[in-house]
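Quick one: the structure is below, questions incoming.
Just one protein chain is left out here, and the rest sit where they should.
After this line comes subunit A, so read on.
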Amino acid sequence: MNISLPKHTSSHFQSYKHHGKGPDELRRRRNQYNVSLRKNKRDEQIQFKRNLIGNDSTSDETDDDSQQHQCLDLNEIVLKSQNSDPTICFQGIRSARKVLSIERNPPIDELINLNLLPILVQCLSYDQYPELQFEAAWALTNIASGNSQQTQAVVNANALPYLLRLLKSTDSNVCEQAVWAIGNLIGDGSRLRDYAIELGVIPPIVEFLQKEIPITFLRNVTWVFVNLCRHKDPPLSLNAAAEILPALKYLLVYSDITILVDCTWALAYLLDCGNSMIQLVVESGVLPEIVQLLSHNEIKIITAALRAIGNVVTGTDEQTQYIINLGALNFFSKLLQHQKHKLNKEAAWLLSNITAGNQQQVQAVIDAQLIPDVIHHLQHGEIQTQKEAAWCISNLTMNGSVQQIQYIVNLHVIPPLCNLLQQQDVQLLQVCLDALHNILKQTPEQNLEEVTMKIEECGGLDKIENLQTFSNNEIYQQSYEIIEKYFTNENDYHDHDDDISYMSQVPNQDVFPFGNNSTNQTVPDNNFNQNNLHFQF
């Protein structure tokens, strides 16, 4: 049954992924990798919003004909918009806004090419015509909702300072539309966001919270916060974050679902920006509220809260401990048993970062009675959940005490771990092999046979043996090492590596000479003789 293998020098076994890594390195951010192959599922918060129907009473022409008609006459629209007669200009701008609001393929590029942007920007400054300002801001909003070049074109037309000015407008509709347009610009990426911050966007936006504004407006304001926090290349500066955190904390008292979701996502994004940002958020005192949201009825809110908390526990041991101390683990039994697979997966991911911590934190997960659920997912979950559960277990075996590891073994963790060894995913294989290897390493001699037997009984040994033919070298090495160390009989004498290299080999002789004074110099190095012996070891 033992597959014989070429011999190795021990240097091949140097390091597996986690050798010598502390808990902080074991913790995995949710998006460890920057390259994505998947379709973007937009399960998070939307980045751009177009104002399609609007809240004005002017959308009286809704029939397709008129839209068709207007589309054909883009030239005329632009021409009208340039007219010095405010009424004609207003008609032009409004028509432009309308064609930009059609649902499919609005003619953004066409209008940009017809040089509409400077006209729109100019209209923003006509304080005496708030309706015109409103229409222009709306049109800009929709242009800015396009692709990155289109958004950039709006910025290049110098719209931002004018839009910021409008935040002080006395007309609430104008204010709201400006907020909306700004949100789209900021949403494009870190560069535009920082440009807007430089222009002073944060204070006026925060100030809206102190005004009596309608809930719909408040939702838009919250959405701007999400866009401010969204991008992390580079992330929001700590100073800017410090400015908006009180606002986010304030918004969390609302019971409006949209506001809560956006607000929590904003925090989740911030918390994905490294340990100093996590610390800032911790100190802002919002996290107790977020932890409570884990038991909300609305799945969107749970998802966001889970992500936020999950990001905190990618931080240091202390930050992780803070979350544990807030009692977050009490919510996880429910989350792991939730019928929504995605929540199971995220919950398991989060726990995997707690079991990556110290033994006290591992114990907290055990004490919360969560391991049986994790093992259930390891056995029966969807593949993504299985992967996270495998990480959770593997990290536990890396950091757990002998008793803690014994505990999961008693809960029958071995069969599901072995079961996953027939998967093809290299990372998953690695994680499961790590877990099994750690369990074996941490099992006291007298229990070892019980563990190896469990591995063999459930067919795990066969699977590990199969992995010895796996194309990935690390997988092959580790499975080889496990077999070699725990499933092969002893007394394996290897010939390799058996020369003390810098000792000159004595040629084969007919006798065994002994001592230093014999004619054959058998303590072979010539530097060592009776006259100048020096031993150092």
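Heads up, the rule we're going with is that contacts are C-beta pairs under 8 Å (C-beta built on N, C-alpha and C of every residue); 3 or more make two chains touch, one makes a residue touch a chain; residues count from 1.
As a convention for this text, contacts and distances are computed from a predicted model.
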Report summary line: Taking the list "Phospholipid-transporting ATPase", "COP9 signalosome complex subunit 3", "NTF2-related export protein 2 isoform X2" or "Exportin-2", the UniProt entry for the undisplayed chain gives the protein name "Exportin-2"
Report task. Quick one: say which of A:48, A:129, A:195 or A:470 touches the chain that got left out. Result -> A:470
Query raised in the report: In terms of residues, what is the contact footprint of the unshown chain on subunit A?
Result: 1-2, 33-40, 380, 382-383, 423-427, 430, 453, 456-458, 462, 466, 470-472, 474-475, 488-495, 497-500, 502-503, 505-506, 508-517, 522-525, 528, 533-537
